[in-house]
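With one protein chain withheld, the remaining protein chains of the complex are depicted in position.
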Amino acid sequence: MSTALQPVDFPPAARRSAFFAGALGLTVIVALGLWRPAHSFRSYLVAFLAWLALPLGCLALTMLHHLTGGRWGMALRHIWHASVNTLPLLALLFVPLLVGMGYLYPWAQPEVVADDEVLRTKQLYLNVPFFVVRAGFYFACWLVLAYFLNRWARRSPSTADGEEPRCFRLLSGPGLALMGLTVTFAAIDWAMSLEPHWFSSIYGVMFANGQLLAALAFAVLLTLMRGPRLDPDVQRDLGNLLMAFTMLWAYLAFAQLLLIWSGNLPEEIPWYLRRLDHGWQWVALSLLLLQFVVPFMLLLSRAVKRDPRKLATVAALILAMRFVDMWWTVAPAFPSESPLWRCLDLAAVVGIGGIWLGVFLGALRTTPPDLVVEELPHA
Amino acid sequence: MRPRIHGMLAEFGTPTDLVAAVRRTTEAGYRRVDACTPFPIEELEEALRLQPTRLPLLVLLGGILGGAGGYFMQYYAAAIAYPLNIGGRPLHSWPAFIPITFETTVLVAAFTAVFAMLALNGLPMPYHPVFNVPRFAMASRDQFFLVIEATDPQFDEERTRQFLLDLQPHDVWEVPH
Amino acid sequence: MATEVHREVHEQRESARPPLIGPGHNFATVTDKISALALSRPTSRRWWLGFGFSFALVMLLLLAISHLLVRGVGIWGINVPVAWGFAIVNFVWWIGIGHAGTLISAILLLLHQQWRTSINRFAEAMTLFAVACAGLFPLLHMGRPWYGYWLVPYPNTMQLWPQFRSPLVWDVFAVTTYLLVSLMFWYVGLVPDMATLRDRSTHRMGRIVYGVLAMGWRGSARHWQRYEAAYTLLAGLAAPLVVSVHTVVSFDFAVAILPGWHSTVFPPYFVAGAIFSGFAMVLTLVIPIRALYGLHDFITARHLQNMGKILLATGLMVAYGYLMEAFAAVYSGNPYERYVQVNRMIGPYALMYWALIACNIVTPQLLWFRAVRASPVALFGVAMVVNVGMWLERYVIVVVSLHRDYLPSSWGMYSGTIWDWATFLGTIGLFLSLVFLFIRFMPVISIFEMRTLLPEAKVKEELP
Amino acid sequence: MPQVFHRSFNTLSRVSVFGSLLFLGLAAWAASVYVRSSYATNRDIARDQPIPFSHEHHVTGLGIDCRYCHDSAEKSRYAGMPATKTCMNCHQQIWTGSPVLAPLRASYQNDVPIPWVRVHRLADFAYFDHSAHVNKGVGCVTCHGPVDRMPLTWQHGTLLMSWCLDCHRQPQMFLRPREQVFNMEWQPPPDQEQQGRQLVEEYGVRQLIHCSTCHR
Partner (left out) sequence: MNLIENVRLFGHSRFAIVGCLLLVLACGCQQEMARQPSYRPWEPSPFFADGQADRPVEPGTIARGQLRDNRWLVEADGARAAEAVAVLAAGASPLGTLALAAVSAPPPADSFPFALTEDMLQRGRLQFNIYCAVCHDRIGTGNGRIVQRGYVRPPSFHSERLRQAPAAHYFRVITRGQGAMPDYSAQIAPADRWDIVAYIRALQLSQDAPVDALPPAIRRQLVQER
């Protein structure tokens, strides 16, 4: 069973085409930015947040797995590590957003703040220098965590005599707590404050869960596509985990909807009014159906979880819907534009995604084989 | 015609022995065979050639029934039977109906799981012929039993007893009705 | 072969951890030791002492309820503006405690966490008893409990239906469903063990009672097949159900637009709090019982450590909830939201607030240390503190948000009366009495599942 | 010996499982029948009165209008029970020696009211205004039934909340023109629903099913 020892691998051509597509997408966005900078930054923000979900989700999953253990994680761990390795790239890709803050965030526009009493009271938190400092802090936390986890993993892969080095768990506990806080506040800073009057205290949890779901779907998809054949039990567990995270997604989304819908308060409900009108309602409906109903029903079936191809299809669907969800969550915050302009959001997704995938595939190649082999579940 | 006895009972000491014995029994062509164990043994399903249970399907149906019923109940009450304007919310206020729909789904599905399991197993059945063998009390402790029922077409008191003895059990008994 | 190598690696890794069953046990000893707890006679003096104490509290509960039925809810401290007092606080507290059982059983079963086996039965029973105690409070709070059936939708002579847009009606459905499903889950899990007790019992009455409860279980492979399917399906249903129940409880508050209640983080944060308090209560009960009945072989140090870790994790989630609530108030810019937070911290109930922070956030941080997790006494202490803290949390949420309305003319103070306390203590007595009865007459640990954990339960396949 | 139960217990257990289900169903059915029965609601049960007053005789026989005795039906929350004086308007000369009317005379002489037994007793938490109903076109017969044919008075409706709601939810099926309210013989026209809708419009009938309409 030599397949069992093969790491997930892609031909170099895949990397090249990813970089090419990325360059193309970024060119479109930059060209657009010269003409309509506001829109360009908006598309860029959506795409950035959507792709950021993968490395951050993978980072959290890695630490979660260090704490809980379980064979399901062994199969995915090297993908997580490779994905986490792309965090420096994302820190770099964040810089354009600092440039575009004035176009994106109403609270960063002095003339808007001057006219708005609520925003003036919020200036204590929502102001440009503090925003930059916080963003720096978030990335610093993530990069440090990523650095240590990867370094230890390379240096001391888990050995056959059982226990992993204790340092993993010592880091992962506080690390996860730190992740929870930084992801929450990053979500508040980067996405929620686009509509600075609105607030929802569940937002950070939803964001973090979305990242976990995206990362899990991504890792499952790659493993099933290119990796070794999985142990049926592990594969079933992965299917169940995907189902659990989709259910969690639906749960959180519904909880927020229900509470805001019942409250019907003027400072809360506009968020949904914007997202359930002007065509966005169809996006919302597709989220309900394709992010929850369809994957949930499919994952209930044991046959789907047993068949790698079917499970991979479901994972791909979930992953795709994660991007749609991020689009639906973030993009309606901006003043309404014609649907044609919205299509250009795709260019940013391809642009950032191409570059990210290229770097990720490179990282995947350099993931030390002993890490892969030793962590592999029995096939 | 009703056979004289219920069947033959053989006792084994370990799950491995029992599974092997059951395999040989089904391979020998016996069909009305059962195994009684102190805990579930997955391998017996395949050894006894059991069909996969229909329970998940029934539970799914129960869940769908419960969910649809629960939602309709609320819709009927709030929009048809007694349409009242509560705080300007629509009569068909679907977000508010989801929690109960979920609960009824789970409730009916759970009832289905339990009662279908009991019904398919024919429980409660406080009297069963195997209990007539005193040693069978060990089936709920640490011993593993194989039953060949007398209604099996291949069953013959002498030959079946011999067959069971060949499996090297701890002991073999006749099970009276 | 790689397969075999990795299976062995995995098994070795498993074996390197502390074992789930003490050494020297086989099917017979496991069976006999656990079933002896329920079958042994005479009843120990310590049991009578504990049960007697709890039962005295039950009498107190009956007294408090009788007084309530005669005089009405006016004997409690509730009044406008604080119309929700102890009853709701205790309801939420008990329901929260009732979450660990099904969670341990269902979710850990689904996650193949085998360490659940020795505590699941006990935790499930605890769930049932806690939910029963919880259910008492809304019923009594209605003032006329004998009309409780009006909450059930049925074609009645008033042509009225429950108001399905109200979270209080959701509560009825959620709690009832939870009680019924937990009961079925618990009972289905008990059936094979009832058969064991039926066959072990030497007393005629015992044989009949356990025999009726066992429903004629004989361990047939066909039965086991459907049994396992049904049990797993029940677990799959119960897991989201647990989450939904405390979510609905959180909706009781969050659907209202009252500052301090209307917060979208309430559902997940309440669920985490429920699991937090549930595990605390499991620890509170398991540690003494383990010591008293000498169950160290079945409830090992590893069990306690794992529960300590879960306590820490859920405690951090609860802390996250507090943080988000406070941050939301500041960030929202809403003066009323801000006021409620400030009022919690420095208002008349500030002492309660800081006590709850100390109990729920500060104390569990001790669990970062392995030494604390490894010491049953320390764990017991932390669990007790958390029990108190979770009660305080509900008290702060309920009372502080209500006691100062928008208009200073409708401000007021609240405190429980002696009857509030009597009812609360009484339910603790009811809970403990049921626990004592349970450990006296039922197998505290799932016997048949313990058997499956033994190495000889594995069928050794001869290679074809 | 593990055999604890006799073989008949298999049948017994099945019978008890299904029997208890059946029993519960029957009990629920019986309860629902009971609460609607005249035993529980007093419907159709003629009440014994201190004087066996016959509406049939006074209304159908003598043609006395409802309002002769119940003179506040149009103006007040209460339809009004006639004072002893009202009875004496006629009975000072008619049936003066009748032993049946002895309580009436005693009441008149001693200035003590006759303790009539109340036939229609609404729960105290239900607000009811007689004049509102009468003036919006609800006929006497609609709620009280054919009083003109009752030798002794009985309660015609169940007085259950559902009984109120049956009309409150669809008043157009029951309303009649105002001038027909006291007409005991009035029959709804074939197009009652349409005419009823017009009356609902004309009389301004609204706010009928809010909780606070009756429970205030």
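Which chain is which? They are A, B, C and D, in the order written, and residues in each are numbered from 1.
Here, a contact is a pair of C-beta atoms (placed from the backbone, for glycine too) under 8 Å apart; a residue touches a chain by one contact, two chains touch by 3 or more.
Nothing here was measured: the structure is a model prediction, and the numbers come from that model.
Enquirer: Of the residues D:Gly19, D:Pro52, D:Pro113 or D:Pro151, I need the one that contacts the missing chain.
Expert: Among D:Gly19, D:Pro52, D:Pro113 or D:Pro151, only D:Pro113 touches the chain that is not shown.
Enquirer: Since one chain isn't shown, list which residues of chain D touch it in the complete complex.
Expert: Per the touch rule, chain D residues meeting the hidden chain are 62-65, 67-68, 71, 78, 81, 83, 85-86, 88-90, 92-94, 112-113, 115, 123-125.
Rule of thumb we're sticking to: only the chains that are shown with their structure count from here on.
Enquirer: For chain A and chain D, what's the span in angstrom between their mean Cα positions?
Expert: Spacing between the chain centres: roughly 68 Å.
Enquirer: If you average the Cα atoms of chain A and of chain C to get two centres, how far apart are those centres in Å?
Expert: The mean C-alpha positions of chain A and chain C differ by 34 Å.
Enquirer: Check each residue of chain B and list the ones that touch at least two other chains.
Expert: As it turns out, chain B has residues touching two or more other chains at 56, 82, 89, 96, 99, 124-127, 131, 136-137.
Enquirer: Could you list which residues of chain A touch at least two other chains?
Expert: Each of 258, 262 in chain A touches at least two other chains.
Enquirer: State the interface residues of chain C toward chain A in the complex, per the touch definition above.
Expert: On the chain C side, the touching residues are 1-7, 9-10, 12-13, 15-17, 110-112, 165, 240, 243, 247, 251, 254-255, 257, 262-268, 309, 312, 316, 320, 323-325, 327-328, 330-334, 368.
Enquirer: Residues of chain B touching chain D in their complex?
Expert: 82, 84, 124-127, 131-134, 136-137
Enquirer: Which part of chain A faces chain B closely enough to touch in the complex?
Expert: 254, 257-258, 261-262, 264, 300, 302
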